[in-house]
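Just one protein chain is left out here, and the rest sit where they should.
So, chain A:
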Amino acid sequence: MKTEERNKVKLAQQGDADVLAELIQEHYSFLYKYLVKVTMDPAMAEDLAQDTILRCIEKIRLHDGSSSFSSWLMTMGTRIYIDQMRRKKREKNWLFKERGIRRIRWQFESRNEEWNDVLESLANLSSEHRVTVLLKHYYGYTYEEIGEMLSIPSGTVKSRVATGVRQLREEMS
């Protein structure tokens, strides 16, 4: 974590609302973009980003500085998403999934951009595989770091990433 960011986090932990608001504002866009990739649903990503911010305000004192502020936000956002998935079993409801992908496709089409097969296959992956593939191959975290973020063994992460990539490639071919 950068020194400037570490100082800001420290001040926020001491109760400086100004600094905490600044930190959240700086990282909001990054968090939202991450959550869109994870959920493949802009509306759901916005709800999740807000839930993550609320949790961040409540738990800022527990941030131990072992990871960057953005990684900490990503961890909380991912855990909230996984919890919601488990509780609501949303993924089984294909309507939710379809609605999310349709929203993204509509934005692509409105800008005359082509929606490609790679994104389609990524959207069709299960959430647990999609999260691990994204964290490993897009954000560049190690298997151990992802394991800590998701509270699962690094071996499980490795197998999920491999399965995810294999499924993506199979769907493409």
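Some points to look at:
To be clear about the criterion, a contact is a pair of C-beta atoms (placed from the backbone, for glycine too) under 8 Å apart; a residue touches a chain by one contact, two chains touch by 3 or more; residues count from 1.
What we mean here is this: contacts and distances are computed from a predicted model.
Of the names listed as "Fe-S cluster assembly ATP-binding protein", "Quinol oxidase subunit 3", "Spore germination protein A3" or "YxlC-like protein", the one that matches the UniProt record for the absent chain is "YxlC-like protein".
Only one residue in the set A:Leu20, A:Met44 or A:Ile80 touches the chain that does not appear here, and it is A:Leu20. Considering the whole complex, the residue from A:Met85, A:Leu119 or A:Ile152 that touches the absent chain is A:Leu119. The missing chain lies against chain A, touching residues 15, 17-18, 20-22, 24-25, 28-29, 32-33, 36-37, 42, 46, 49, 53-54, 57-58, 104, 107-108, 111, 113, 116, 118-119, 122, 134, 137-138, 165, 168-169, 172.
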